[in-house]
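Let me give you the structure first, and then I'll get to my questions.
Note that one protein chain is taken out, while the other chains of the complex remain in position.
Chain IDs A, B and C follow the sequence of writing; residue 1 opens each chain.
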Amino acid sequence: MLAIGLILFPVLMAAVAFAIPWARPRIWLLPVTGAVHLALVAAVWRRPDLAAGTAWLALDALDRLVLLLVSVLFMLCSVYAMGYLGYRRGRSSRVFCGCLLMMLAMMSLVAWSHHLGLMWVAVEATTLASAPLIYFNRTARSIEATWKYLLVGSVGIALALLGSFFLAYASWHAGMPTSLILEELILQAPGLSTPWLHAAFVLLLVGYGTKMGLAPMHTWKPDAYGEAPGLVGAMLAGGVTSCAFLAILRVYRVCAAAGEVEYAARILVLMGLVSMALAGVFMVGQRDFKRMLAYSSVEHMGILIFGIGIGGAATFGALLHLVNNALAKGGMFLAAGNIHRAYESKSTEDVRGAMRRLPVSGSLFLVGFIAVTGSPPFGPFLSEFAILNGALGSGRFVVSALFLLFLLIVFIGMGATVLSVVQGRPSPQARAGGYREGILTAAPGLIFMGCVLMLGLYVPGPLRAALLEAAALLEVRP
Amino acid sequence: MTPLFETLLVLVLLLNLVALGISRIRALIRTVALQGIVLGAMPLFVHEHIDVRVVLVSLVTVAMKGMVIPAMLQKAMRDVQIKREVEPLVGLIPSMMLGATATALAVALAQFLPLAGEHIVGLVVPTSLATVLTGFLLLTTRLKAISQVLGYLVLENGIFIFGLLLLEAMPLLVEMGVLLDLLVAIFVMGIILNHINREFSSLDTRQLSTLKD
Amino acid sequence: MSMSLTLLSIVLVAVSGCPGLWPGGRPTRGPASQWMATMLMLGGAIVGGIACLVVLRSGQAEELDRAWFLPWGRFALRLDALSALFLLPVFVVPALGSIYGMGYWRQAEHPENGRRLRFFYGLLSASMAMVVLAHDAIVFLLAWEIMAIAAFFLITTEDDNSAARQAGWIYLIAAHLGTLCLLPMFGLLAAARGSFMIEPLPVEAARGISTAVFVLALVGFGLKAGIFPLHVWLPGAHSNAPSHVSALLSGVMLKMGVYGLVRTLGLFPAPPDWWGGTLLAVGAATGLVGIVYALAQHDIKRLLAYSSIENIGIIMIGVGLAAVGRARHQPEWIALGLGGALFHVWNHALFKPLLFFAAGSVIHGAHTRDIDRLGGLARRMPRTAVLFSLGAVAACGLPPLNGFVSELLIYAGLFGSLGLQGGPTWPWAAFAAPVLALVGGLVIACFVKAYGGIFLGSPRTPDSAAAHDVGRGMLWAMTALAAGCLVIGLTPGLIIGPLRQAVTAWTADIDGDVPIAALAIIPMAWISVMGVALVALTSLGAAAWRLARPSRATGTWDCGFAAPTPRMQYTASSFTQILVAMFRWALWPDQRRPHPMSRFPTGGHYRSHVPDLVLERGVLPAIRITARLLPRARLLQQGKVQIYVLYILVILIVLLAWG
Partner (left out) sequence: MLTTLIHVAILLTLPPLLLGVIARTKALFAGRTGPSVLQPYWDLLKLARKGVVISSTTTWMFIAGPVVSLAAVLLAGLMMPMGAFNAPISFTGDLILFAYLLALSRFFTTAAALDTGSAFEGMGAAREVTFACLAEPALIFALLVLAKLSGALSLSPMLHGPLLDAWLHAGAPLLLVLAGLFIVLLAENCRIPVDDPNTHLELTMIHEVMVLDHSGPLFGAIMYGAALKLFVLGALVTRVALPVETGWIALDWILFTAQMLALAVVIGVVESVMARLRMKQVPTLLIAACLLGGFGLLLLVT
């Protein structure tokens, strides 16, 4: 019942957005939908029993987590969008609002769907819904970005579908009733035929990993994030990636239930380190601060996967990091969007002294950098420290050393770019620009960073409980 | 199990090679359309008993893969007045060779995979893998954006073939969802193609490499 | 009781900067908020200072241990004598600094960054206090990193100046590298202890990890303390920050590194000899390198920064001796080594801020940091001159000021390592004593140069000729510090009690209490007597001079040369030219001297500049090379979608094959 509300209401609103001809009310649809959605999610959090769904649509702790993230992101981004669309009167907001709402619906569906086939459909749908958003600016560069996003993404997703079929076949092959419903798969996991399971895991990891942006399938990411409007970047980096991660976690649960943890963990750790390394390499000397954010997102996806691969204490850390990353990225992308607007450029050659030109966004950008590179008192520090402790505790010293090394490279690469953006004096023509940050465009970022700061000093009880529950779901090691 | 089914599979393999070897885009589109129709026919022959679900699936598949999508692409071609050649990155003959090798590899790989007793499986899995690889070949060796769309279609076809194995396992809803997604994907790609052409007055992906590090 | 007092004062200090943060810039609020900030700082300092003194007197440790809202660790604080000893400067220096700042960094003169500076000034002080109090790794790391970041914002107060930006950037990298060493260190400790509490390890738990922990601690804390060769961030940061910030960084923040190292060493029951040996060697090297570089500088604040490095070296020698003492179970060595080191921590926290304040006043008055462009200020800023000279004498470790006493303790310990009372010996430590002496000699050269170049002779530029003495507030702050130096120097006996409590707090868990005799082998009464005698004799001489017949004043005699100009004076650079040449092999000074060619050579300029070898020829080139090499990998991202799809296929095959 609630599921229907959470998923269909945004779809309905999207339809309305496409239908009605007036821009003003259309813009208002966003925050309204966001608020309703958030309210429903809150209800689910208060009374999980409300979420008692069918075998296809269910909601465990993990899903609740992702659902909350998506909802919060959308809420704040929709507020931001009102300010943003105010600046972009030239553009028709029809497609923009419609697709944004559609994205929300599909992401909620991903969180809900426990049928791998259905989940696949939803994930692919998020891709399709977000493509027009990336193309919002209608420039040659944005077309190119959209094209790559679409093609690379679709190919990856296609592999995920193949992977799902493999999984089904693995059970069919073992002579069991085939089904792609998560719970049933987990039940019959021990009997699954191992080679098919392995193949399925790799395919699904690569497939959803493409969506998540793990190196080397991350290639679409810098282009898409670089060209999309700031809030779309926030939705992609915070929401869509989380959904893809959720998909991978579900597959991982099947593997774990089948007693194939070592196999899966090995691959996850490898992919995680590769992603961190590549991201770091591309961040050093990065001139374009939005592309830099994209690579930072790649790095953090790597950290998530790495943490899951390490397992044990690190699992909790990885899940906490999921929350931190979504919020921090949201804040940084919104700030980056404002800076981009104000300077009409996203290259460090032109952008200087953002802290003087845009006090709030500039400071947010700097603070966000400090936060996402894992410095106290912000959330990511705790989660990364937990992951590191997990690695050390399990005696993986080399891996831990690499982890730290890559963190350092990322810090240096990111810091050079961020500092040159925020420090110094803006050029005269930059100061002359008409753009001023309003409450609508500044406040959401502040709220994001506020949450990140809070998570560094205080993890609320319910969240903590949910995290523990979710970690327990993933900790079925024999 | 009918020998017809195996013939269809062989036909699919042949169409892969044709798709790799063909030089005109319109012809390529027709080839893929034909492959779609063949695919659509397959579900009818997987099992003896034919229930309404299977028929529905096959009809929708034929309609989508065989008619609607090709029609959309043909229209896109008509809208964008461009040279009709495929412009391969790798020559046609070499890509056919590669396709043949891919097929051989697929068959070889299928020997390693533990397969359930049913004898059709022995052919289905290699065919689907070969088709997937063909799709990758088209995606990686063709310069025109539209031929990459076709590559993606072939890739999907390959996956669909594997899906035949789980025909009864896979709920109708999901089947339809998959096809719908495919349709929308191609639709959006078509729009993007159109914009690309308007922006760059060509579909040459060499123009689409300004975003890099 | 003292714990709650301390927490109260920490809160006061932390919020001291907040009144100014209120948005909207009515000029009237600026000074008001600055005044408020200073008052809060002072209040915090007084309350906290009392608490520290109570603990130092009784030696009773106070603990606070609460579960908190984070998934890991507990909110555990511990205030023992060792913490209190480090805590006192943390309260005193910032308070004086903000008083000084009221004159030095007036809100009216710095509307753009004044508020930010005061906010982070308070935050830095509070976080350092938390570092010292933390009894749980998570709390420690939180405080540690807040400290690092606050310091970064303070260093880049003038972020429109590129030098400050670069200094801040290098500092930030160093700080983060340090943190990245501390994370695994605490991780290992936690894995060994099973909890994040910072408490001594059982021997068997320590066995596996001790070496790794020691190395990580040495690098992680050494980066903060600025031991050679990890000092690279220090000179730039100190010279580009506002002077009262430099005072805080050098006087207090460096000591946080020392504190961390001492605490970590305190966790290990039986450290091997080589730990102490390493620390002694590092200390000696740091002291020597620091002072040699200081000699070669002609920027006052860079000079002071390098001299801080030298003092850290001296402290490290003491700590190293203590480590050897623990390895060899020699309470005397521990007491003298650690006692001397901790005592020097206090002394350095008194005279170095004094010197930085004085340097700030000079910059304030004469608008340059270049010693070779100053001179003759003693007649124009007499009070500042006297205060600077006091600081200089203290920094040289000369009697009757405080610097001498702490070095005396360390010397005594080093001599003691020869096993004078026929006890066991570890003579290698003794070889640090001559190094200490050499350093002492060089320090004198360095500060004679500094004082002479800045204050003596006649002004070398119009600016310095027009210099004027500074306002009352600034003088007041400096006077307080100078008084501290003098009092401690004349009555060092007062300090022995607190020192013993602190040393005992370090040893108690493992080696038991330190006999007071160990610290009291030096009769401090005699030191006082000699100091007083020295002062008395000097003032006697001065009195005699007053009574002497009126003297005639003329120009300086120049061996017959008629018209000497200020430019003919010996500059600070030429003063140390011989020494710099002597250490050319270590300094690689870059000197541009004119080569008069023609028969009637035209005028030429001689410029000499001594870059920091590790930074300019080691770290920066390394970074540049990496920055040039890494982007090679960009070939992976060439924008061809075909290639991108190929990556997917490749990784797929690789994983399938590898799995």
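Definition applied: contacts are C-beta pairs under 8 Å (C-beta built on N, C-alpha and C of every residue); 3 or more make two chains touch, one makes a residue touch a chain.
On a predicted model such as this, the values are computed, not experimentally measured, just so you know.
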item	value
Chains on display which the left-out chain touches in the complete complex	C
Selected residue (touches chain absent from view) among C:408, C:467, C:587 or C:649	C:408
Contacting the left-out chain in the complete assembly, out of C:545, C:585 or C:600	C:545
Contact with the hidden chain (one of C:195, C:491 or C:574)	C:574
Options C:166, C:195, C:278 or C:458, residue touching the unrepresented chain	C:458
Sole residue of C:108, C:530 or C:650 that reaches the chain not shown, by the stated touch rule	C:530
Omitted-chain contact residue, chosen from C:123, C:396, C:502 or C:619	C:396
In chain C, positions touching the absent partner	375-376, 378-379, 382, 385, 389, 393, 396-399, 404, 407-408, 411-412, 415-416, 418, 420-422, 425, 427, 430-431, 433-438, 440-442, 444-445, 447-448, 451-453, 455-458, 521-523, 526-527, 530, 533-534, 537-538, 541-542, 545, 548-549, 551-559, 564, 566, 568-570, 574-579, 582
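Operating definition for what follows: only the chains that are shown with their structure count from here on.
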item	value
Chain B reached from chain A - shortest hop count over touching chains	1
Farthest chain (mean CA position) relative to chain B	C
Chain centre separation (chain A, chain B; CA means) in Å	31
Geometric centre distance via CA averages, chain C-chain A, whole Å	44
Geometric centre distance via CA averages, chain C-chain B, whole Å	70
Sites on chain A at which at least two other chains make contact	144, 147-148, 151, 155, 199, 222-223, 282
Shared interface positions of chain B, touching two or more other chains	139, 148, 208-211, 213
Chain C-touching residues of chain A, taken from the complex the two chains share	144, 147-148, 151-152, 155-156, 159, 198-199, 201-203, 205-206, 210, 216-217, 219-220, 222-223, 263, 266-267, 270, 278, 281-282, 284-285, 316, 320, 353, 355, 370, 373, 375-377, 381-382, 385-386, 388-389, 392-393, 400-401, 404, 407-409, 411-412, 415-416, 419, 423-425, 456-460, 464, 467
Contact footprint of chain B on chain C as seen in their complex	631, 634, 637-643, 645-646, 649
Chain C residues touching chain A - in the complex, by the definition given at the top	69-72, 138, 141-142, 144-146, 148-149, 156, 159-160, 162, 165, 168-169, 172-173, 176-177, 179-180, 183-184, 187-188, 190-191, 623, 626-627, 630-631, 633-634, 636-637, 639, 641, 644-645, 647-648, 650-652, 655-656, 658-659
